[in-house]
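Heads up, this is only part of the complex; the chains shown haven't been moved.
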Amino acid sequence: MADNRVFSLPTRVYWEDTDAGGVVYHAQYLAFLERARTEWLRAIGLGQEKLREEHDVVFVVREMQIDFLKPAKLDDLLEVRAELRQCRKASFVFAQSIARDGTVLLTATVRAAAVRASAFNPVAIPDALYRQLKALETPG
Amino acid sequence: MADNRVFSLPTRVYWEDTDAGGVVYHAQYLAFLERARTEWLRAIGLGQEKLREEHDVVFVVREMQIDFLKPAKLDDLLEVRAELRQCRKASFVFAQSIARDGTVLLTATVRAAAVRASAFNPVAIPDALYRQLKALETPG
Amino acid sequence: MADNRVFSLPTRVYWEDTDAGGVVYHAQYLAFLERARTEWLRAIGLGQEKLREEHDVVFVVREMQIDFLKPAKLDDLLEVRAELRQCRKASFVFAQSIARDGTVLLTATVRAAAVRASAFNPVAIPDALYRQLKALETPG
């Protein structure tokens, strides 16, 4: 992760990601965004599988605001970015974007919440993790 | 389409729609929303394939605000709703929701724009279509 | 279900199902086939959710042979068919096809096996269900 705390995941566009309009299917960008959040968590040492097994906690998306600016196409190599904007007691907010060769194609704000894996009711983020995440907030 | 102009598409949840959390994968709700917009257009006599072939126009999603309230599960029968909130010269705004047995699971505001199918640059909605859509606006 | 025991599920092609080649993405046909098997099971009174909860059994695909004959396109209304060819002690074989206006686009043979939902090891199909399925075999 770079000093500026902007995490970036290179992501290739395959046939599976496209639609008959010749561009990436709009819902697929959300999967790209989620891959970057997952790798961001992995980069700070947080495996979601372990979190689920040890704490019965999973993160679920509660709210998204997405601007689709320009289309991505087959074979494009995208940069999918994630920055932690805010960490609260039971949720956190990411600022994300997708770019190709320096051109921003999409921006998004994503709020994810911690829930019990077994029942999907909200829970507080485990303490140690909360402190770890809190320290990674970027002002925006 | 009912008098109240709320279009609703029954949608079954299959294995393909779910993820390892045991619920519908969050990006898949966007596909459900898009199916309902497509069927809404079909219900007013508008085939997107014809629109593309005759006018070189496709509608693309430009902006979405989504609130994920409760999860849907395998085998659920969902009601995916679409109401046209506003029709502008080159775009329109839908208010959408997904419900199960009367419980709202998700709400969304979706702005779609008309673009040239060949180049993806913005174009005005063809006149006759604009008038037809304008008449279907609901106050919200 | 018709007398001839060929189950058929009408399935509309949406943007999400297509790729940049302008046709249905090849892997998506497998999801269509699975929807038809699911509805076939539902039509004989078998809910997979109940099967999982009561018997800890799920069906998983073990083997497929697929011939992709012609492409399906956006807005196509497909007929996705399923016939039970053989029911064994721990697995069953379906003959399936996808057609549009009487033209067969795809044929497939699918072998699914019963496994413990919790561990994915093979198990025998519960007796009552085995007898019910066995009676529905079609000679092919």
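Letters A, B and C mark the chains as written, and numbering starts fresh at 1 in each.
The definition used in the following text is that contacts are C-beta pairs under 8 Å (C-beta built on N, C-alpha and C of every residue); 3 or more make two chains touch, one makes a residue touch a chain.
Please read all numbers here as calculations on a predicted model, not as lab measurements.
Assembly remark, whole complex in this entry with 3 chains visible in place, copy number of the identical chain is 4.
Just so we're on the same page, only the chains that are shown with their structure count from here on.
The chain with its C-alpha centre at the largest distance from the centre of chain C is A. Of all chain pairs in this entry, the one linked by the most C-beta contacts is A-B.
With centres set at the average Cα position, the gap from chain B to chain C is 28 Å.
Distance between chain centres (mean CA atoms), chain A to chain C: 34 Å.
With centres taken as mean Cα positions, chain B sits 24 Å from chain A.
For chain A, residues that reach two or more other chains under the stated contact definition are 21, 23, 27. The residues of chain A lying in touch with chain B in their complex are 21, 23, 26-28, 30-31, 34, 58, 60-68, 70-71, 117, 120. Against chain B, in their complex, chain C makes its touches with residues 12, 14-16, 31, 34-35, 38, 47-49, 73-75. Touching chain A in their complex are the following residues of chain C: 15-16, 18-23, 25, 27, 73-74.
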